[in-house]
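Only one protein chain is missing from this complex, and each of the others stays in its spot.
Chain naming follows the written order as A and B, and within any one chain the residues start at number 1.
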Amino acid sequence: MSLLELKNVSKIYGELHALDQANLTVEKGEWIAIMGPSGSGKSTMMNIISCMDRPTSGQVIFDGKDITKESRRKLTEFHRDKIGLVFQQFHLINYLTAVENVMVAQYYHSMPDEKEALEALERVGLKERARHLPSQLSGGEQQRVCIARALINSPELILADEPTGNLDEANENIVLDIFRQLHKEGTSLVVVTHDPEVGEVAQRIVRLDHGKIVSDRKNEHFTE
Amino acid sequence: MNKKQRMFFRMVAASLVRRRSRMIVALLAIVVGATILSGLGMIYYDVPRQMSAQFRSYGANIILTPDNENGIEENTLKAAVAAFDKEQLQGYTPYRYENSKIHNMPVTLAATDFQSVLKTSPYWHITGSLPAAEGEALIGAKTAESLGLSLGDTAAAVNSFTVTDTTDISGIPDYEIVTDPETGEQYCDHELELKITGILETGGSEEDYIYIHSADMNSLLLRERGYDVVEVSVAAMQKELKGYTEAISRQVKGVSAKLVKRVTASESTVLTKLESLVLIVTLVVLALTMICVATTMTAVIAERRKEIGLRKALGALNSSIVAEFLSEGLVLGGVGGILGSVLGYYFADIVSMNVFSSGITLRPLLIPITILASVLVTGAACLIPIRSAVDVDPALVLKGE
Partner (left out) sequence: MFFRMIRGTFVRQWKKMLMIALTVALGASIATAMLNVMLDVGDKINEELKTYGSNITVVPQSQAVMNKLYDVEEGDAGEEYIAEEKLGELMTIFWANNITDFAPVTDTTVTLNGEEVSLSGTWFDHHLEFVKKGTTYQRDTGIINLRSWWDIHDGNWLDEQKPGSEAGAMVGAELAKKQKIAAGDTITVKGEHSTETLKVTGIFESGDEADEGIYTTLPVVQRLTDSQGLFKKAEVSAITSPEDELAIKAARNPSLLSGDEYDLWYCTAYVSSICFQIQEAIPEASAQAVRQIADSEGKILEKTQLLMSLITLMSLLGATLGISNLVTSGVMERSAELALLKAVGATNGQVTRLVLTEVLMTSAVGAAAGYFLGYAFAQIIGQTVFSSSVEMSGMVAFVVAVLIISVTLLGSLPAVRMLLRLRPSEVLHGGH
């Protein structure tokens, strides 16, 4: 059974077809890059995959369950349990320390546990910086906190939206290394990006243009 | 407390402590609001009492008159005065009026207690001073003018006793019995030397009298008698005063108590106006201040829309976001309310000291009311923007820079 299946999914804002009859299947453990120029429908697709938005038509099946018709509350619960989000702008709460930011995700998910949160930070190499506020961290460090936060509840899918958009090359490599590590551990990854360098390291590359999927191919340069 | 609750408090505390500048802004607004609420509230409750005391400058508002010829005796007076609340009783002054002659012109002598007279007639304008020793007198301006007397002069008040078998005139020193050549009546003049220590101006009927000590009156007339009228000044509203007069007239024999309606009715008219003035001013200022608190809280919450969106993206339910933000607001409201009620008390006290030269009465009930009100207003002021914020689509908030 696939982890996620989009069947003929469309999202229409008035005249604009942000997503037009898209079909996509994500298998467990897969690492997919969704690429395309801005305005191609990447964000819309990401929102639909992350259960933060609903399609105008079509079906979204997650873990064999059709979630298109679920209530908002159910969707929130579903999203909380299955998906970890990584943002381009990090979106850390600026008055909470790194470890507290990670714990917030635990708090809304189940039970906050400082030890686990520290372990998650250790995984992204930030154990020393756990007690710092976001303003005291560099951009790369903030993004790593964001990834630790996405990982903490062991989600079935990590969804990253332009995760390296605000980072320099060194930090970009650190983040990509973490993704590789996660992939190795069997986590499913969907990375939305317009940066070819980020896209080219994924296992599979899906290209979007004007709301349609224009290509969906295995990445022959992919190395484990 | 489980881990979840602990995290809840940790987040609330972090928000309050680490967003210090914002929280101070919000707290300041709440403290100002609470200070105004408790300060004006205390002033409002204290105005009738304080102003009532000021209104005593109009003088007596109750007069006691005797039921019989003998006047009000000292112990009857004591019994009547005991009916008043000690706190409210500003003073009472007895008067005994007798006719006499000075320079052969008829004058009215009034015996009174000079120690209390200014308490019941604070409006007396005295040139010179109040009589201190016996033999001294305070003379009304009109009488002084018609008798041609001025400050420091001495004059003899004369009382003529018709000599009959029953009159004991042996008390008169060096008495001399004179026989009227026309009627054949025998009489004896008794003189009392009075030194004018003060001239009284009031613009009223008091200017017609000469005020002397009771002891002088007794020695001039050779007999004691009760008082003709007792003026009482009581700091209370008309209704309460009415109760006093009824109680005294009923319980104390020999005395009937009456309201000085000119003073009491007018006082209650003016005081009611003053009270409602302070009330409506308090309400208007309070309403505006509360709106100010609300706009500040709204602004403070509104700038956290992105954070709310993020929390939603992390899977927070609307209810738990509302709970977190609301408890922050409630903590602020509580702290602000406590600070405000303390500051408000000091403020009201300063106002009271400056205006009335006496401290404010602490109304303990106003403290919980202030705290409750600031918690409620802050809570409500948080709730409205949070509710609209949590309905926002997290995807939109997180996308838009």
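As a working rule, contacts are C-beta pairs under 8 Å (C-beta built on N, C-alpha and C of every residue); 3 or more make two chains touch, one makes a residue touch a chain.
The model shown is predicted, which means the values in this text are computed figures rather than measured ones.
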*Looking at B:Leu274, B:Ala323 or B:Ile369, which makes contact with the chain not pictured?*
B:Leu274
*Among B:Gly204, B:Gly243 or B:Gly359, single out the residue that touches the unshown chain.*
B:Gly204
_Considering the whole complex, not just the chains shown, which residues of chain B touch the missing one?_
21-22, 25, 28-29, 32-33, 35-36, 39-40, 43, 47, 51, 54-55, 57-59, 105, 121-125, 142, 145-146, 148, 201-204, 258-266, 269-270, 273-274, 276-278, 280-281, 284-285, 288-289, 291-293, 295-296, 298-300, 302-303, 306, 347, 350-351, 354-356
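In this section, only the chains that are shown with their structure count from here on.
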*Approximate Å spacing (C-alpha centroids) for the pair chain A, chain B*: 72
*chain B touches which residues of chain A in the complex?*
43, 47, 50, 52-53, 73, 76-77, 79-81, 85, 87, 89, 91, 93, 95-97, 100, 103-109, 111-113, 133, 149
*Would you pull the chain B residues touching chain A in the complex into a rising list?*
2-4, 6-8, 10-11, 14-15, 18-19, 306-307, 310-317, 320, 393-395, 398-399, 401
